[in-house]
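Just one protein chain is left out here, and the rest sit where they should.
Let's turn to subunit A:
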């Protein structure tokens, strides 16, 4: 019963704020939207506990029958029903708890914005859609949430819609993810055609009953669903929208483009694990997509100058780890990393937001410098976020990332090559984190304005809570054994070398040591040394190539966008219409000729008569 209320708290808050926007003060709007999220968070935690006592570890709640599909003779109902098991319980806790903290932060952070009400309303609406996404008991309802979060993401990226760049970023995010969504929709049609159901539990059962390992249908369906997942989760080849999405306000980046929405793809694959297990080949693709994305994003993050873009690439790279984990069959570890990542990445984005705010909307790290001294509170929280991101031993990131890496070597769908990718990625992670930290937080101050400190209790409370969660989150291991029953299936019997775990643990520390020396100029207090280093980086062509996200934007522009726009422009007048309208031209031509001949001049008529007679007689004679 409690379950069915969950998405309605933020929905009611959304409706009230949208309808009464003008009448509500800042205080009322905040209480409404943040209060709704607090209710959500409490309810989620209660439900999480209630799940232990529930029979079969599942709570369901049926709202109404949405529509029914005909499957030959029988009808299959597609319901507005929620399905809560250990997996979705973890997800609702992450969504509503992190969501609550970010809402609390946002209420303070966005206070001065003239459209504050609209902002909080969208944030609430986003939570509604996200909760529906994770709670849906069938894929059509999941698709509703899936599109809903996409729409909210669009609205929030383009929140400051008067800037052309934000508008374009919003459009790009929506259309690129829509490409993935379409692939997912086709997968859904195929799934229904093959199994006659769209209910998640039924589909998994039917699939394992009817299909052998490596079934062709399973292959295509998983591949198409993967298409949806890579779109939403900003993985190769649909990753290009995420860095641009940083155009939105910082709490949006924290909530949507780091903690929750972009992990929806991971959730989808984990949710459909029963299907993916049947197709080891696609699992292998998942692992490779994750691995390549995490490397590419790590390389791009190395050279960014915008603090939010560094974090955006870092998000892509961490989601790459989750994908890699899922692909290797480390389902629980993937979801665990999703959870810890939500904590520390939200923390990183929010503290970055606080720093940006304090420096008067300065996002360029090269114009920061020495922030550690001026903003010690924010900086220390940022450090906590970074060490979790680097996965230093003891932090939450450590437990979850090691859990993934540890299972790669012997997994049937992953293997040694992918293990090395993951290690290289961990190295890159710690290098770009250090670079970011050195440039922005150490060294000489490079900003002239005095800092404006955000000293609100609610804001600090939300940051501290997130920091605590990031630190101890490693001990909140969710028990997902009931959901992922078949995890041990894909293990190769290979002997793991003894150094495996020590290398994995040592890598981030090696990265720190490496950066300490390699980026020593960046942490130098001498402006000259620093400027030389910055100049050198700017002039390096490889750096510039990496800066643009490894040229994917250019490639897509050249291959897809330019031809599409060109053909559209070329045919703006509609060639079919032109063909049809040529009939009018033809008719008009004859009309003109005939009008011309009817000119009332006797000699013309006489001549025409004479010529006609000659032709006629001539034709008859011949």
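Assume a residue touches a chain if its C-beta (ideal position, glycine included) is under 8 Å from a C-beta of that chain, and two chains touch if they have at least 3 such contacts; residues count from 1.
Definition applied: contacts and distances are computed from a predicted model.
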item	value
Options "Aspartyl/glutamyl-tRNA(Asn/Gln) amidotransferase subunit B", "NADH-quinone oxidoreductase subunit M", "Cytochrome c-type biogenesis protein" or "Branched-chain amino acid ABC transporter permease": UniProt name of the undisplayed chain	"NADH-quinone oxidoreductase subunit M"
Sole contact to the chain not displayed, among A:12, A:186 or A:392	A:186
Touch with the omitted chain, as defined above, among A:496, A:574 or A:592	A:574
Residue of A:3, A:93, A:107 or A:170 in touch with the missing chain, whole complex considered	A:170
Missing-partner contacts on subunit A, residue numbers	18, 21, 64-70, 80, 118, 140, 143-144, 147-148, 151, 154-155, 158, 161-162, 164, 167, 170-171, 174-175, 178-179, 181-182, 185-186, 188-190, 192-193, 564, 567-569, 571-572, 574, 576-577, 580-581
